[in-house]
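Apart from one protein chain that is not included, each protein chain of the complex appears where it belongs.
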Amino acid sequence: MKRRVAVLGATGIVGQRFVQLLADHPWFELELLMASERSAGRKYVEAVHWVLEKPMPKKVYDMQLYPIDLNMLGKERIDIVFTALPSDAAKELEPQIAKKGIVVVSNASSMRLEPDIPLLNPEVNADHVEIIEVQRRVRGWSGAIAKVPNCTTAIVSLTLKPLLDEFGIGKVVVSTMQALSGAGLTGVPSMFILDNLIPYIEGEEDKVETESRKILGFVKGNAIEFNNSVDVTASCHRVMVLEGHTAAVFVELKKKVSIDEVAKAMEEFRGNKIRGLDLPTAPPKPIVVRKEVDRPQPRLDRMEGNGMSVVVGRIREDRVLNGVKYVVLGHNTIRGAAGNGVLIAELLVKKGYA
Amino acid sequence: MKRRVAVLGATGIVGQRFVQLLADHPWFELELLMASERSAGRKYVEAVHWVLEKPMPKKVYDMQLYPIDLNMLGKERIDIVFTALPSDAAKELEPQIAKKGIVVVSNASSMRLEPDIPLLNPEVNADHVEIIEVQRRVRGWSGAIAKVPNCTTAIVSLTLKPLLDEFGIGKVVVSTMQALSGAGLTGVPSMFILDNLIPYIEGEEDKVETESRKILGFVKGNAIEFNNSVDVTASCHRVMVLEGHTAAVFVELKKKVSIDEVAKAMEEFRGNKIRGLDLPTAPPKPIVVRKEVDRPQPRLDRMEGNGMSVVVGRIREDRVLNGVKYVVLGHNTIRGAAGNGVLIAELLVKKGYA
Amino acid sequence: MKRRVAVLGATGIVGQRFVQLLADHPWFELELLMASERSAGRKYVEAVHWVLEKPMPKKVYDMQLYPIDLNMLGKERIDIVFTALPSDAAKELEPQIAKKGIVVVSNASSMRLEPDIPLLNPEVNADHVEIIEVQRRVRGWSGAIAKVPNCTTAIVSLTLKPLLDEFGIGKVVVSTMQALSGAGLTGVPSMFILDNLIPYIEGEEDKVETESRKILGFVKGNAIEFNNSVDVTASCHRVMVLEGHTAAVFVELKKKVSIDEVAKAMEEFRGNKIRGLDLPTAPPKPIVVRKEVDRPQPRLDRMEGNGMSVVVGRIREDRVLNGVKYVVLGHNTIRGAAGNGVLIAELLVKKGYA
Partner (left out) sequence: MKRRVAVLGATGIVGQRFVQLLADHPWFELELLMASERSAGRKYVEAVHWVLEKPMPKKVYDMQLYPIDLNMLGKERIDIVFTALPSDAAKELEPQIAKKGIVVVSNASSMRLEPDIPLLNPEVNADHVEIIEVQRRVRGWSGAIAKVPNCTTAIVSLTLKPLLDEFGIGKVVVSTMQALSGAGLTGVPSMFILDNLIPYIEGEEDKVETESRKILGFVKGNAIEFNNSVDVTASCHRVMVLEGHTAAVFVELKKKVSIDEVAKAMEEFRGNKIRGLDLPTAPPKPIVVRKEVDRPQPRLDRMEGNGMSVVVGRIREDRVLNGVKYVVLGHNTIRGAAGNGVLIAELLVKKGYA
């Protein structure tokens, strides 16, 4: 029996991705779309400025857009809510929805660092879901909140996981080239970015540095504990690319290994934590390694694994950090946002939390 | 009395910059333009696909383009040759020109690492010019060869110099976002880069890692010795920007200092080595530090100091490398190529080598 | 039984589209790929710089690329050859292939205007195929040559056809904004087009003005006669768009009609000439009319009908030409090249010519 789902913030770019991925989902039935007052009351096809590479699914054309109203979100009607809300609104609304017995899968940055809120990148830390038991007990919720990590962090941490497991890692330096879609539909005016780049994304570096340590951490008693052996510094930059975040990553490895061993560890990584669960949105290979000297490239590689795989290239020795350096690319609104959200929801269903 | 100068490889993008900067130079008279067989025999205005932001100087319109012919390059006619040739051609031709008694200021990568060839970023290492004495003695030249460093290296090393002098530096991680012009006029097809980036530039990372150590090195006896305390690792990427290379730089500092002290060291850096020489192309401030959170930006900042200053922003503490991280931008075909070449030539004149 | 097909010029952008469209075609089996000497001898996956929005079909990865060799093109091996060759090579080779009994569907501009060579935009002039009888008789061929029209002409003429049939047309003014892919993989250097446009495409205006009259013409005896009542003037420009040619079209109409009647004529146009033939590549609606004020847009609309529909918007009265003006967009390498070529081949099969 399909879970009935709602999308809150359905008109923005992450909302559009949620709608695209949920319109024909085998486990989920898209029941309800909510958005800001400005759009509410109109049909989806009329209210949204659709910008995705494939046309809007016909079946959502005539869905009504409702204003965000907690009264419409009852357990009898909705099982899972996907949110693509601004952080402030999310902070206020999401706990109330969880209290009503609904499971919230949220793309907002609020509460991401709280010790009883799982911050999930399923191939990396699917086992963190069990903290929901604590969350429910402590907060008195029958629903739950699970968080989608920051887009860049989701992409980079996927590649750090096999390195951490196989060789141990220490210092990590990350320098990003991030897509326009990360700033939302209208976030970057064309006059500001054409023939240009913007070397600043508010809050992003801090998220990469902090969230990585939570995702790579462990459940201990009533909390998720950060992995403080992972020591990340980031510099984040916006470039003129529609979709796909690219990061140059320099990693100190605790063991002396060859480039081939690193490539192998990444290529063979399947995310043991979700192996065998047959989650529909899980890509066959979370990390695809390319050998060409000039890959990954956003326009050519972002749709790998339907946008759920990250693509790694240019793995080379790094004498300075005593480890390796490489380039990783991931689709920021799929792997880094809505796609990861849907994968998390699938995990929650499979594990009996939703 | 003005020095008579020639430009070899005058039709490419670096050649165009040389022509632009030399057309009205107070110390140099542009006498001769040479280019490949394909362009030779035509007027400059007809042969060149001029792409610079200002129109071609009227006075070069009708200059004849000659094929590259050493017989035309005699001491009686030309004092200084600026070359923007491919590396292979440069390797063969430049020593022959130097032998004829002409001073060669070369943008080609050949010979950059030879111990008696100065690799000059004047504000950083103007004192290296003295190695020309060795060069002349050993090679039996009456002319000389001085090399312009790789564009990225010139830009980044300018910012490393005050840090090295004031605080001492160790590990350096550099991740670049480089302009299209760095690949030459037709180097990057638009179908390859629109809505995309290319995470590879042939040979670039190696140049940044190696040339930095020579530029920051010292003359010792008959050779320029590399500064091996500087330990650079680089990842280089091409983005859709016309001009201006941006680099995220992470630097280990040997002393514990505040962000303000770092900013001050950069801002007050004047390149002691050329101070007081009154070189016409030297910018008032080699490093301009901006306080805004979102600067430097290529389109807005690349013309700072007529393209000869680099612009630094976002200086922040780096706990991971025990030092600082910052973003630096420089004009790759001015500061990183032709502009630096002209500045080097001015230095050579002032010091009596040309 | 599937027809066995070859693609000549398989590595360029039109060649890539042919390969993409033929890899899983219900009627055609891709048997042979040929390209220039430079690529020949390598596997397709290694030789081609694939730039299409979807990854290269796995089944062509290991296909061998052969040099262009007429000896390999025998009737016993290949039924249909699709060519994406430069005009000069096409002019020489295509008649020889047709002579061998093979049907050639050619994207090259050579021979497009010859009276016994059909220039096909199937929804518009499928009946022109019958001229192949004349072609075979006169030229002594057992094969045949059919030509794909110029990309812009294919797109614009599709919209002119219903206007011509329903209302009669006279003067037509066409001003285009054409995609980079129209110039081939490496045709437009990024330094020439970023923050720019190029108001010239060699030969294009003449093709639009002349080919339109042939496509809208009629078979008369042994020749296709041009429709000289259609009087087209064009101005063609290149803009920074990857795929999709947009044209502003101003048309004099012989009858006074309303905007709604014009929209209806376009929307209801089904290309009677191929109706009921069930050609797999024919789109359900050759012309899709949109009502929004700001459509069509290349990135959002080019894949309409899998790239085989053109999208028309902004139909409005034109008092100056006594008719209408509108904007039309079509996918230049699908509807305007390879897709149209495949549709033509399907037509030839259905009509018994291949």
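When the chains are written out, they are named A, B and C in that same order, and each has its own residue count from 1.
Everything that follows uses one rule, which is that contacts are C-beta pairs under 8 Å (C-beta built on N, C-alpha and C of every residue); 3 or more make two chains touch, one makes a residue touch a chain.
Values in this document were obtained by computation on a predicted structure and should not be read as measured data.
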Next on the checklist: Going by the contact rule already stated, which one of A:Val19, A:Ala108, A:Leu242 or A:Ile287 would touch the omitted chain in the full complex?
Outcome noted: A:Leu242
Next on the checklist: One chain is left out of this view; which of B:Ile13, B:Leu194, B:Ala234 or B:Val310 touches it in the full complex?
Outcome noted: B:Leu194
Checklist entry - Hey, which of C:Pro199, C:Gly276 or C:Gly352 is the one touching the hidden chain? => result C:Pro199
Item to check | Given A:Val51, A:Ala89, A:Ala223 or A:Leu277, the one touching the chain that is not displayed | outcome: A:Val51
Item to check | Of C:Val60, C:Ile117 or C:Leu300, the one touching the omitted chain in the full complex | outcome: C:Leu300
Checklist outcome for this item: Missing-chain contacts on subunit C, rising order, are 171-173, 175, 177, 194-200, 202, 231-233, 235, 237, 239-242, 246, 248, 250, 293-300, 313-314, 318-321, 325, 327
Next on the checklist: Please output the residues of subunit B touching the missing chain, sorted low to high.
Outcome noted: 50-51, 53-55, 194-195, 299-300, 303-304
Item to check | Hidden partner interface residues of subunit A, rising order | outcome: 13, 49, 51, 180-181, 185-195, 240, 242
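Keep this in mind: only the chains that are shown with their structure count from here on.
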Next on the checklist: Centroid of subunit B to centroid of subunit C, CA atoms only: how many Å?
Outcome noted: 48
Checklist outcome for this item: Residues in subunit A with touches to at least two other chains are numbered 194-195, 299-300
